[in-house]
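Presented below is the structure to which this report refers.
A single protein chain has been omitted from the complex, and every remaining protein chain is retained in its original position.
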Amino acid sequence: MVPLLGAFLASVLGWYRAKLAYTVTLASVGFSLAASVTVLVDVLRNGDVQYRLGGWAPPIGIEVAIDPLSAFVAVVVTAVALIVLVPSRQLMANELPAGGGGPYASVVLLLMAGLTGIIITGDLFNLFVFLEIASLAAYALVAVGGGKATVSGFRYLILGTIGGSFYLLGVGLIYFMTGTLNMADAARLLPEVQNTTTIVAAVVLITTGLGLKMALFPLHQWLPDAYAYAPSAVSALIAPIVTKVYAYALIRMYLSVFPPSYITDVLPISTVLVILGMTGIVFGSVMAFAQQDIRRMLAYSSISQLAFIALGIGLANSLALIGAVLHIMNHAVMKACLFLAVGSIRRQAGTASIPQLAGLGRRMPLTMGAFTVGALSMIGVPPSSGFFSKWYLIQGGIDASNWAAVAVILISSLLTAVYFFKVLEKIYFGIPEHSQNEAVNEAPAILVIPTWVFAIAMVALGVVNAFVVSGILDKAIGPNWGI
Amino acid sequence: MPYTSWIPFAAVAVPFLVTVPIVLSSRRPNLRETWTIAAAFATVGLVVSMLPGVLDGNIPELKLFQISPAIPFTLRADPLGLFFALISSSLWLLTSFYSIGYMRGHHEHKQTRYYASFAITMAAAVGLAFSANLLTFLIFFEIMTFATYPLVIHRETPEAIAGGRKYLAYTMVGGLALLGATAWTYSLVGTLDFRPGGILTLDIPAAQHWGLFLLFCLGVGVKAGVMPFHSWLPTAMVAPTPVSALLHAVAVVKAGVFGFLRVIGFVFGTSVLLDSGAWQVLAILASITIVVGSLLALGQDHLKRRLAYSTISHLSYIVLGAALLGTTAWMGAVLHLAAHAIMKITLFFCAGAINVKTHRTLVSEMDGVGRQMPITMGAFALASIGMAGLPPIIGFTSKWHLALGVTEAGYPIFMAFLLISGLLNMAYLFPIVYRAFMIRSPHFTRFDEASWFMVIPLALTGIFSLVLGIVPNVPLQLFRLAATIAASVTGGGG
Partner (left out) sequence: MFDDFLARYAYWLTTVLMVIGLYGMLGKRNLMKKLIGMNIFQSAIILFFIAGSVKEGATVPIIQGGHHEAIDVAAYANPLPHVLMLTAIVVSVAITGVALAFLIAMYKRHGSLEEPTILGDMQ
């Protein structure tokens, strides 16, 4: 446990040294990753880890609790962040006036501190604080782009704050009913009071709040603008991990705070999540098809993929939840790859508009190759990782006898293929107007290599998914969760 | 007895890995094509090396790793798989030679991409053949879908891209249906292993049984071109001819048909299907496809499109044979898998050779072409006779067993379909032969064949179809293999 906390402290320390910002950032995120991996191995071998901040015993003191699920998500988040950060300097330098780099690095550290905090905390209020730290950093990062980005950053801030406040309100209600803020303690006490209106309100508020943060349809309005106008390095960082961590927070709530029967029996939350998920999947895909800017397209595709995760949570059985958590990992890797590729395109070709990408397949074969792998994985072509999360989600849908959900998951692959092939056809077979892209060259190695690391990771994670599932997720979720 | 062996894996890995040297040597065409051919030879060698053992009942098998908890990624060369792998790998070898002649004759662009995609498609085909469970099968099935896409759109004309889009739309729907069906099967019986006699049991509720069967039919039926899911196939004819030859004789459509064989014989099992009567739906669909496909073929003037419709019709012969569930019918179906592959690849090779040499694509332009290209048209004539099911070509052997199987199943109505379609086959293929040889044309006066790279493969396949028709057991013991498969699936004496 201690190393992870150390990493968190290191990241806060690094904040003060703007000059060495990038180096410090990379080092501390790298350290954080190493710590997460150590903790993951430890948790898998020896069971859950608890650490009491300041030595106070829970429920009074704040507790850090790590189980296989949180350790797994921590590894995913820190690993993806680390790889994205490697080329971020080049991307930022290209899109921002000089001197924009220092604040970027320190805010990234703040973001990472917030995110790892959300993942490891065992305390409801502490989670709120980390939630706001991470969100605050995310608002700032989005707005760094200036111009349109500031406006979308402000919108993100307003909606994100509403989400955070809703969550806080829900936590308050739980506190008044149970007198504790510790997750494990609350889980123990909640069944006694689970049928009161207050707790029902708390569940609804927390779900809405976190739903807003994770851009669950129809609470997604802030997302497309934020992703599209933020600098590439920022969208490559935020798109894969931030919403995923909020999704993790939602899973954490259902998994270890509220009684398991709660979201299925007492309240129709699971049904609502399934319906929203299904609608969101279709809506996101259709909107993605309509976009002319590739970043907006990816943003809507994110909405649709997040709806997958919500659907997996809503189906409320172990298989579907495994699918959802696996999709958190897979989608993080896929989106990081795609947004990095888009970053390279913007850097080399100076555009992100789909009609202007014509012929880039020949000019930037490596970047576009990685983009293609990412697209195929999004569609769910085996043996890429995207296929397997869908595989578990489908099985979960069948287990829950929810045929509509199964059909939507299947159809969504088609819809995803439609919007990605629209881009791929343009990239590879489109005829450029006025030979505009002739002078475009392949991106430098520092951009290409991380993009390909993600592309290869997609296939590798697909191949070893059985290891991930039976080694980590089965332990994290347990065979008999939900109904 | 199954035993562990790396050979099935190697047979998949060789064509897959050869894409690396192919891409690396993209600037040196000779080297690149040497790689392709070396890989093809290696694959054929590996596949053939397993043949004697499999005939004796020693089935090589390799469990690679768990692809999902409780589902291993397993390759197993059972008789049916080996049969399919034999056909596809040996025809790949011939197609590689042919491709060289065709691609150079046409000065096609992006040949590296072409050869690389080709190799991946073949890896997928062999992998498909050796897949020991549905999930492994599905993975190769999807790889094949996406690996053939660059081949279909190879020309990159708007027409080709539209064709590719249609191709992808259809086959993806199929793949997704198969995915759904696979997951469903898994949740019903908890295993996905292919087992002769099937893994589904009789206690499944009828509604689920029918739903699952129809979903499977959609899944593999799209690739197999069973009506009403056939319309991608003629559109995909925009691809270069060797692709059409391979797609239509070996890879994609045969993967669909092979999928039917796997699903009917190894997932459902004949007894379960007989019990529910679901086979009748498939048999009727297949019969309709046989006749309507032939009729549509009759109306096409474009040679390749005519062959495409003929393919649609012939694939359904195989499906029909499998759906009848009898031992003889199965044997006919399996044999027709090989027979149609060899004959159709000959026909497409010929069409491509004519196209390269004379730039003619329409049937009505074929007058007198036999005078200039007698070898090509000779092979074409041989294959045409076989397609119509006349002795002594291999097409006769398979159709004979199909017909016997129909009688055995006790539904003579299907015999009528077979006969009508046989006549239609003659009606749409023989006029081409007639035009080529009997009508004289001032344009074709002297002997001028296409490149030897093209003529030799097509002559070989033409001769094969004759030799196999007379002595089906001789080169590769196909007959014996088919009998083994049929017996194992239906549990009959074969």
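When the chains are written out, they are named A and B in that same order, and each has its own residue count from 1.
The definition used in the following text is that a contact is a pair of C-beta atoms (placed from the backbone, for glycine too) under 8 Å apart; a residue touches a chain by one contact, two chains touch by 3 or more.
Remember, predicted model here, so these are calculated numbers, not experimental data.
Enquirer: The complex has one chain that is not drawn here; which of the drawn chains does it touch?
Expert: Hidden chain, whole complex, touched shown chains: A.
Enquirer: Touching the absent chain in the whole complex: find that residue among A:L136, A:A375 or A:V440.
Expert: Considering the complete complex, A:L136 is the one touching the chain left out.
Enquirer: Just name the one of A:V37, A:I162 or A:V200 that touches the chain not displayed here.
Expert: A:I162
Enquirer: What residue numbers in chain A mark contact with the hidden partner chain?
Expert: 125, 128-129, 132, 136, 139-140, 143, 146-148, 150-151, 153-154, 157-158, 161-162, 165, 168-169, 172, 175-176, 181
We take it that only the chains that are shown with their structure count from here on.
Enquirer: Need the CA-centroid distance for the pair chain A / chain B, whole Å please.
Expert: 43
Enquirer: How about chain B: which of its residues touch chain A in the complex?
Expert: For chain B paired with chain A, touching residues are 65-69, 71, 138-139, 142-143, 145-146, 153, 156, 161, 165, 168-169, 172-173, 176-177, 179-180, 183-184, 186-187.
Enquirer: Looking at the complex, which residues from chain A come into contact with chain B?
Expert: Listed in rising order, the residues of chain A that touch chain B are 376, 381-383, 387-388, 390-392, 394-395, 398-399, 406-407, 410-411, 413-414, 417, 421, 425, 429, 463-467, 469-470, 474.
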